[in-house]
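Got a structure for you, questions after.
Removed from the display is one protein chain of the complex; every other protein chain stays in position.
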Amino acid sequence: MEKKIVTPGELLFDFPKRLSGAYVENGKTYSSVVGVLSEGFFIPLRGRYAPFPGDLIVGVVMEERFSGYLVDVNAPFPGVLDSRDLRVEFRIGDLLVARVDSVDEVSNLVLVDPKKLLKGEVIEVGAVSVPRIIGRNNSMIDMVRNITKSEVFVGKNGRIFIKNGNAALAAEAVRKIADEAHTSGLTEKIKNFLEARTNEQSK
Amino acid sequence: MNKANKPELIIDGRRTDGRNLEDLRSVKIESGVLDNADGSAMVEWGNNKIIAGVYGPREVFPKHFSDPYKAVVNFRYVMCSFSSLEEHSRGGPNRRSIEISKMGKHVFENLILTEQFPNTAIDIDVEVLQSDGGTRVAAFTAASVALVDAGIPVKGFAGGVSVGKVDGRLAVDLNKIEDNYGESDVPVMFNSSNSEILLLQMDGLLTREEYERSIDLCYEASKKVNALQVDSIKKKME
Partner (left out) sequence: MKMIMDEIRAEYVKELLKEGKRKGDRGFDSYREVSIKNNILKNAEGSCLASIGKSKVLAGVKIDLMEPFSDRPEEGVLMVNSELMPLAYYSYSAGPPTPESIELARVVDRGIRAANVLEMQGLKFGDKVLGVFVDFYVLDNDGNLTDTATLAVMNALSNLSIPEFNAELNAFEREKRNRKMEVKNRVTTSTFCKINGKILLDCDVEEENAGSGSLTIGVADGGFICSTQKSGSASFSKKEVMDCVDIAMKKHEELVRHIKIEG
């Protein structure tokens, strides 16, 4: 399997293809961010979270307004929670999980189904490494959960909520996955890392 | 500068610092040098030392400065008060740096895929810590790397150099002494992906042939700068 690190402006495909982290010019597709080109797939390694309907995100309440709440979602613009649809009240600084209901071309982002998050730790990683943290069929994140006995919720926006169990180790593992997201054999590496740490600590 | 005391700047085809006419100075680029900024880069270009930091895309304040079609690009180029060999300067923007900031804004408005982020701002801040001629191309080179480090979608890198006329001959990448006595200055930057000209300024007196040759020399040098920019990003991915 050949992997190639690509920087912005490099030719990815000599035909037009709409994908994240790329642009089309004169019928050809070029990278717009750093990424990995592997077996005809381009995986961005950098980039801010771009909200998409259906995404589950971890947000922070920034501002209370007459009609609802403004929520920071780690995107270039805040999300809005309409208070008419809510049964719970939030305070500024509250952490929550919510679903992206819609986002339009002028950056209006509507959130629904919020749930308050209590007593836990939140870490932020680049949103582009979220798929690696989850792993194929949840394999990576389930492994972290099983070994650390922590509850880990991965927001699509690159915010990860962790509580209970060995939360510190879980956080460290998640950061490691994000940092090394572009390397191969990552699942094995993380497994070894978690087991080594657990053995060390149980001694 | 008093032209009467002008030293000889090219002797046997060699310049004061030993370079040939078409040589760049030594250029070092490191990406991701700052913690808080979304992206950053440090460029050491001859004796120039320049640091660039990028934030965004983020919300625009005040709100009426926002554009419903695209991200607003703010570019700030400043020389630190201690950056030059001469006297302590006032620091902060002056007429020269305001014009350069405007040029930087134009370069990156072209390069950034701004239409992906309506109603937001991208803030680029470049500080010249130490200056030795050719700071504007070095500053834009650093800013370009910082943007890529931040993961802001761009069409390519902006790379380039300034070509000047010294002792009647065209020379690439003038240092401070050469710049002081230079008979012309042509800073040019190119988009690495399509060779389009992003920055072009000129003063001096050049014939059409010299003018065209200056742009060609800048283009050759821009390829070398671009390779260093790519390396600085790839190094962080190892």
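What to note about this one:
Letters A and B mark the chains in the order given here, with residues in each chain numbered from 1 onward.
Everything below uses one rule, namely that a residue touches a chain if its C-beta (ideal position, glycine included) is under 8 Å from a C-beta of that chain, and two chains touch if they have at least 3 such contacts.
Given the structure is predicted, the values throughout are model-derived calculations rather than measurements.
Judged over the whole assembly, touch between the missing chain and the shown ones holds for B. Among B:L129, B:I197 or B:A227, the one in contact with the hidden chain is B:I197. Not every partner is drawn; the one left out touches chain B at residues 1-2, 64, 95-96, 98-99, 101-103, 106, 109-110, 184, 186, 191, 195-208, 211-212, 215-216, 219.
Assume only the chains that are shown with their structure count from here on.
Chain A and chain B, compared by their mean Cα positions, are separated by 34 Å. Note for the complex: chain A touches chain B at residues 5, 7-10, 21, 23, 25, 30, 32-34, 44-48, 50, 76-78, 105-107, 126, 128, 182. Only residues 38, 56-59, 68, 71, 113, 116-120, 148-157, 191-194, 229-230, 233-234, 237 of chain B touch chain A when the two sit together in their complex.
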